[in-house]
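One structure below.
Of the protein chains in this complex, one is absent; all others appear in place.
Our next item is chain A:
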Amino acid sequence: MFRPVVRLSTSGVRSLTRTRQCYSAPLASRCYSHAKVETDEEFDARWVTYFSKPDIDAWELKKGDLLKNIENTSASFYEGMNTLIGYDLVPEPKILDSALRACRRLNDLASAIRILEAVKDKSGPHKDIYPYLIQELQPTLIELGISTPEDLGMDIL
């Protein structure tokens, strides 16, 4: 009576050790992508450079398509305002400054006002973002002679 129990127990033990060896899970190794994560400063710098292009054309200013090479973090000239608005963020004042100057080079006041409207719309429920942006952009607005939508009465119906 004892022996079969022993036999069973030894075989049981053996199978236990066997499964324990096979079953050892590997240490947590995450499979993150190998693309370099861009910092906020790099993002801002990239966009400022994009809009600062001296001979930027209207299409590049507007650009809607998402022709972006993720690994190439240098200025990629296939983006534009529509793409920027598509991101989940409100652009920094320096990016907007660059964009407004691009509008000036293209002699497009309407687009400049539109950009300000879009940025205000982009801030959504955070009502304090837009006044901050306007405050930061005030020198540029005065220099280029751009009126805000509020000045023109376009923010109300």
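A few notes on this one:
Quick note on the criterion: a residue touches a chain if its C-beta (ideal position, glycine included) is under 8 Å from a C-beta of that chain, and two chains touch if they have at least 3 such contacts; residues count from 1.
The criterion applied here is as follows: contacts and distances are computed from a predicted model.
Per the UniProt record, the chain missing from the shown structure is "Cytochrome c oxidase subunit 4", taken from the list "Cytochrome c oxidase subunit 4", "Prolactin receptor", "Dynein light chain roadblock" or "Transport inhibitor response 1-like protein".
The missing chain lies against chain A, touching residues 61-62, 64, 80-82, 85-86, 104, 107-111, 113-115, 117-118, 120-121, 144-147, 149, 151-157.
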